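Complex shown without one protein chain; remaining protein chains in place.
Letters A, B, C and D mark the chains in the order given here, with residues in each chain numbered from 1 onward.
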């Protein structure tokens, strides 16, 4: 995630980091060059009588294109924001569990429970990003348990099952009554919900037909545009084509980036930083020394 | 559901699998041929004095069309995404039930409960898809119970009632207190909610008048278009008409596909794969050998 | 609700049942005739120098009109879908109550409770539709109780109060503990929520000023249109006017139909069928003979 | 709230009550007169060479205007509908509390509790509307308690605290266990939520900058319009200007009315009628004589 104070108007025009420009520049240039060619040919009258220049069909195409891009944009932004909400919910479930476990549990099982929950966050992050998070697991987690978790199909889920086991043990040992167990399990249930929602977003692309239709309409539009513009805009045709291509390809690429918000692209969510926030919350609740917040590096928070 | 890495720009232009093009190609060609005919007739001046060519009425029609298509698109996409969310909720209710049952139940009734819940998922999938899922039911489910369920109007619901009966038995036997029973039943209630929502989506089409109005406006639009275009676009008329027809018919068909997301079309939800995820979760929670995740075949996850 | 397999393209063009065309046809014809008159007058040059023909003001009006129609459409569709969701929730609350009552209650009070809940659904349907549902009430409901309910201002609500009384009796008789009573009451609370939401939708029209503004703008638009079109479109003017009128009046009427989704119009919700689904759920849960699902008659499910 | 059967097309064109026309008529006339003046001046060629008439810049402005009006419209409608939902929730919380209190409480404290809750609804209505509701408070409420409530900063909130006190007394007297107390308090919590949401909507205007930007853009638009129209539309200019002004000013005023839905304007919510519904629910639950429903007066339900 890019975190920076809003730069001035000029700074915004020139910002590169976090922009989609690097990704779509080749496509913009190609469309611009194609427009140059069309303009050159048209200026030499090779198209006279073949193409009669008119912009109006493009407003028609524009209707379909705007529906496609706008529905797709809204949908991908909603995914991104829902993902952020889910991880925000994780933050407060962890805090509430730290508080509620202080009400019902003895210090030692409380610490073990919180370690499981911290490990869950790291393991889920690892699963969503396809990364190895062995080194980030809490130091208090026994190496044996960590190995056992990582051998499972779904290590994060195992960690929550482990936390549930811990509550079951306390309950059977009579150190917890059913109501307290149910109250603690409610938070594990919520964390399970965060995990399921994250997996849903990470593993369910938008309907592929949507992506295809939006992408194709945008490209057809931009490559037909020079024929429509050349009559009215002359040598401004490549400029206009490039600008229109910039906005449409930019929107297309932006939607693509927001569709899967758990990666390490510059507009993805800062899962590392959120895991750190959890660690701070737990450490302060248990009276330990809390680590530092993660800081953005070159405006980017991981 | 189509699952594939996003292909390059060219790959996207040529992708066939999962696209709506195969479904609407005949309609596009028909509209294009009609436009050819109109152009030919107009070029021979048979329409002079009858049709005065103007594109402007189409922008008017376009307003109504864009409202219709955009509301319908948003609505069908929301149905598709809600269906996905419901089945994502099933995943986490199953996991939470696996965890919570470990807190409150003995191993044997716990296993029976989880078998009921797995069978529920398969049976619901079968009901939504109109398929026979007898072979997919968990091996641990007694053949007698499976027969009894399949004889019911609503087998999936019977399975949840069965799970409720199991909890009732434990409660009456004094092996469970009321609070624990209520905590376990809450997950069955949530699974019942997933079922009711799935049935709602599967059995409630969009208001038919909506489909009609959107469909008709799109067709009238595309078949009037050549008369409007021919004056300005000449022999480009069929090309433009075909492209506009592609986008509008494509949107129309896309909405239709997303309206009922539980089938086996290429953009439908991967219910088989989700049932498998449930099986893995339960197996790992019970300490059994977990089966493999389902993999997409030719980019398609069932 | 219209339930039919999607007909082919031609079938869709000609479908009459469930369409809004019958409702708006007179208005379309009137607008078309008016456009004929304007065209005839214009062709005889009686308007020269008075009206200078231009379409552009209509794009301006179109902005306001599209906002009005689109917000109104979205709002009424949301009401329709929310109503469907509420009745879908009723289905699953009834099922969950059938299951949960099996956990906590003896067979006889359980049956009485479910009878109250089934009667509630029918009575609510009767209140929303302004129909007499005396004949549809469950046979197991004592005639005396039915009379008492129907004499109340709000019979459906009385039925829920009755169900609450039943739980209170069991609780005071010591056959139920407070937790189980609270768990059962939670489902009655949810059914009360379904009722309140249904009443809200049925008795709260969209702000009247909205309906007025949308309706008036659509009519003014369609009756000014011929003056704008006649210069460019000649004798195509009535055709275009009629088509534009069809889409705008159609949208207007569609919104009106979806605004109150509980009636017996062709796009209204199938409350009869949902009540039947409840009866099947309860019968199967209690081990009784379940009735048949309701089937659509001439594509229409009541 | 205006409640009337939908009048015919002509009736809709002429309806005055509930329309925004009375509010914006002076502004429409002013814009129309200004357009007359511009047309007169233009017809006498005093503007030649100064203004070159073109409509196209208005389509540009129209983009910004349509975004502003549509976001604002959606937002204010959502507030209105959320307010209605909250008061609908009040209806069902009151009913559920009437039912649940019958399960757990003795008749006398039950009646006192329901009196507090009815008084809460009236007091909240009074606070939202800035009216004196002393006369509407339930007769069973002791005059002393009513005085005490009205002396508080937030009388409605005091009434809920009073209801909580009543539950606390029953709990301490041992006539209620903790679970029942928690179940009853949950409904008070929900009523507190209705109150907080109502206060939020009543006391939080849309961001003022929004209102300003939308209002100003609409006015600039309508006062520049004659310059753009006069070249093409001649003496139709004032007519078109007035119609466009009607739709834009109408939308602007409509948003303003919906922004604060708790007043006594014709499109505001019928809080009196909802309070009466609560009274009927409670009376029927307690076996008292229920009052009549409130009826609309001249189509308006207060």
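By our rule, contacts are C-beta pairs under 8 Å (C-beta built on N, C-alpha and C of every residue); 3 or more make two chains touch, one makes a residue touch a chain.
Given the structure is predicted, the values throughout are model-derived calculations rather than measurements.
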**Chain not shown, its touching partners among those shown** = A, D
**Asked** Of the residues D:13, D:29 or D:220, which one touches the chain left out of the display?
**Response** D:220
**Message:** One chain is left out of this view; which of D:36, D:75, D:150 or D:294 touches it in the full complex?
**Reply:** D:75
**Prompt:** Per the definition of touch given earlier, which of D:17, D:43, D:175 or D:200 contacts the omitted chain?
**Reply:** D:200
**Request:** Over the whole complex, note the residues of subunit D touching the chain we left out.
**Result:** 27, 50-52, 54, 56-57, 59-61, 63-68, 70-71, 74-75, 152-154, 157-158, 160-161, 164-165, 167-168, 171, 178-179, 181-182, 185, 188-189, 192-193, 195-197, 199-200, 203-205, 207-213, 215-217, 219-220, 224, 227, 256
**Asked** In terms of residues, what is the contact footprint of the unshown chain on subunit A?
**Response** 1-4, 6, 9, 12-13, 15, 18-20, 55, 58-59, 62, 65-66, 69-70, 73-74, 77, 80-81, 84-85, 88-89, 91-92, 95-96, 98-100, 102-104, 177, 179-180, 183, 225, 229, 232-236, 240, 243-244, 246-248, 250-251, 254, 257-258, 266-267, 280-281, 284-285, 290, 293
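Heads up, the rule we're going with is that only the chains that are shown with their structure count from here on.
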**Prompt:** Starting at subunit A, what is the smallest number of hops through touching chains needed to reach subunit D?
**Reply:** 3
**Complete:** Fit subunit A to subunit C (C-alpha, same chain sequence): the rotation, rounded to steps of 5 degrees, is 145
**Request:** Give, as an integer number of Å, the spacing between the C-alpha centres of subunit D and subunit B.
**Result:** 37
**Asked** Taking each chain's centre as its mean C-alpha position, how far apart are subunit A and subunit B in Å?
**Response** 23
**Message:** Please output the residue numbers of subunit A that touch at least 2 other chains, ranges allowed.
**Reply:** none
